[in-house]
Structure formats: structure tokens, C-alpha cells
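Of the protein chains in this complex, one is absent; all others appear in place.
Here is chain A:
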Amino acid sequence: MTQPHIPHPDLPPPANAVGAIGWLRRHLFSSPANIALTALALYLLYALLPPVLNWAFFDATWRGDSREACSGQGGACWIFIRTHFAQFMYGFYPEAQRWRVDMLVLLLIFGVAPLFIRTVPAKLKRRLGLGLLIAFPIFAFVLMRGGILGLAAVETSSWGGLLLTLVIAGVGMTGALPLGVLLALGRRSTMPTIQALCVTFIELWRGVPLITVLFMSSVMLPLFLPAGLNFDKLLRALIGVTLFQAAYMAEVVRGGLQAIPKGQLEAAAALGLGYWKSMGLIVLPQALKLVIPGIVNTFIALFKDTSLVLIIGLFDLMNIVHNATTNPAWLGFSTEGYVFAAAVYWLFCFGMSRYSRNLEKRLHTGHQR
């Protein structure tokens, strides 16, 4: 006689394996070494956190308009930041003209925000994206530079602060990614001429420090150009940064391209898709998704590398903060200045990092074989 099989009922897991207790046991107290590390971490927090908090918040001076208000407190003097804040944001951009920058920032925020909202139709997003990529930079340059339509001219040499940092980083990122993709495709091309050109470009730019590139662009380049022909210094820096980062981006993207199985290209080819359609619809969407961490890594490095433009005399956020700390009226507050600059850089970089994690999660399409 065969008896019908009755499956065992599901039992709940043991109480100490789930919930908060389970988590603590697994992650903080799973072994003697782990317990020791937990204790060490707690001690470090106890030793370091209170002094930092005291300096930055509890003993800090927030109110007042002059450096005298800060004397004798022992904590940070945030008045220094507050009085210089506008300068840190706009550099030497004339105060009366700063509304132009504010307007562009607002426009940018309202233009970019819909791209991040999932319910906005894809068609609208595409148009908006194209507008931001092509129309916005031209409009922004004309508005910020002025000199026509009755707008007072503002030389690019007086752009500065966070504004300049964002201009360089923004142009660098939007230029370096597509250029890097093209270089990566070129490097994997079967056409020897294109391949050789791309390899040469990548290896040349990657082999030179950015600081050299910037220095060359501002000091050497004018020597080779005919007298009287003078490129804008900022423009030269932008081109230098973009090409430099494109070389790095190309290698990041190439890593992604190599990870795509040959079968994907064969399937695309078998369906009659040509090279550009195969790349654009099949290979690149997968490859770029794989290398999101690498791309964002390059973006973050680029964002921070913008501070190197100080060697060609441009005042980005870092340089303008440094400049303010040497102001005779405000000597002695360099710590506050650099902490503030670091906090701003960190905020942007951390934002990029979080967004990339979010993007990776959203683009994940189930387990692959």
C-alpha cells in the first residue's frame, strides 16, 4: 500500500535568527574578532564624535557680522562662511548681474526634475533631454556671458566659485560620456585606421596628468596660435578637461563592452540590425548599465579635479575659498573655509553616488544566466 505523501508544515525560524537580535548577532557579535572590532568602533565614536560636534555645532558662532563676534568661543566661526557665501557661490560675478545665474539654475532645476520622475512620458523626456543637451548650454552661455541684447558683458575670467565648478564639471561630464563611448567603440572597431586613432588618443591623454593638460592649454597653446587669435581661457580649460576625461571614460566603457557576450551581437545581426542599431539598442544599453559604478567613479573624480583649474588662474570653489582665507581682514579661519568647501564637494559627490545606486537597482532586470 502506498500512502499519500503529506508535506511537513512550515516552521517559524528560531527567534534568535531573525529580527533585531538576529541582526546584531550576525553582524556585530558573530565572533570574538567581530566583538573586539565592535568595541573598538564604539570607543572611536566616543573619543572622536564629541569634540567634532562641539567644534562644529555647540561651541560654534553663528550670529554676528564681524570676526570680533567669534573671539573666545573656541568653536567654529561660521560667520566667515556667511559673509563670504555669495562670493563662494558666484566668484567675482558682478552682484547686480547674479540674477542671470539664479535664473539659469532655476531653469536647470525645472528642466532636469521631470527627467527623474517616472510618470513623465518618455517622449517628453526625450525632447527635454535634447533641449537640455543642446539648447540650454548655448542659452546659458549667452545669458551668462552677456554683451548682446543690452546685457552687460561679464568676462568668463570673473566667473567663479561653485558656479565655475559646476560649469566645468557639467560640461566635462556631458561631453566626456558620449565622446568616451565613441572612443571605446572605435578602439574595438575592426577598421585599423579608426582603431589606431582611438588607441593613440586614449593612451596619449591618459598618460598625461590633468594639470599638465591645463598648463599646456593656457601657456603653450597661445605660443602656437597666430598673434591676435586668442581663445577664451575657460573654453580652453573646458576642452582640456573634456578630452582628458573622455579618455578615461573610453576605457571604462570598453570594460562594459567586453562583458557583453558575442551572442548578443550575433542575435542582433541575425535579425538584420546594422552596426549602429546593434550598438545603440542592444550592446550599449547593457554595457553602460554594467559600468555605472565606473562611470560615476569617473564623474566624481572629474568633479573634484575641477579644482585644478586654479593653476591657470581660474577661481573655482576651492580656489575662491582659499583666496578668502588669505584676506587680511579674515585671517585665521582656513579650517572653517576648507571644511565648508569639503562639505560642498562631498554633498555633490555623495548625491551622484546615491543616484547611481538607485539607477542600478532600477535597471536590474532579473537574474541573468
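Note that contacts are C-beta pairs under 8 Å (C-beta built on N, C-alpha and C of every residue); 3 or more make two chains touch, one makes a residue touch a chain; residues count from 1.
Here is the rule we use: contacts and distances are computed from a predicted model.
Peer 1: For the complex's missing chain, which UniProt name, "NADH-quinone oxidoreductase subunit H", "Glutamate/aspartate transport protein (ABC superfamily, atp_bind)", "Thiamine biosynthesis protein ThiS" or "Transmembrane protein"?
Peer 2: Its UniProt record gives the name "Glutamate/aspartate transport protein (ABC superfamily, atp_bind)".
Peer 1: Please identify which residue in A:L115, A:A152, A:V208 or A:L281 touches the non-displayed chain.
Peer 2: Touching the chain that is not displayed is residue A:L281.
Peer 1: Which listed residue (A:A41, A:A152 or A:A269) would be found touching the missing chain in the intact complex?
Peer 2: Counting the whole complex, the residue in contact with the absent chain is A:A269.
Peer 1: Based on the whole complex, identify which of A:R67, A:K289 or A:K304 touches the chain you can't see.
Peer 2: A:K289
Peer 1: Which residue numbers on chain A touch the omitted chain?
Peer 2: Touch set of chain A with respect to the missing chain: 261, 263-264, 266-274, 277, 281-282, 285-286, 289, 363, 365-369.
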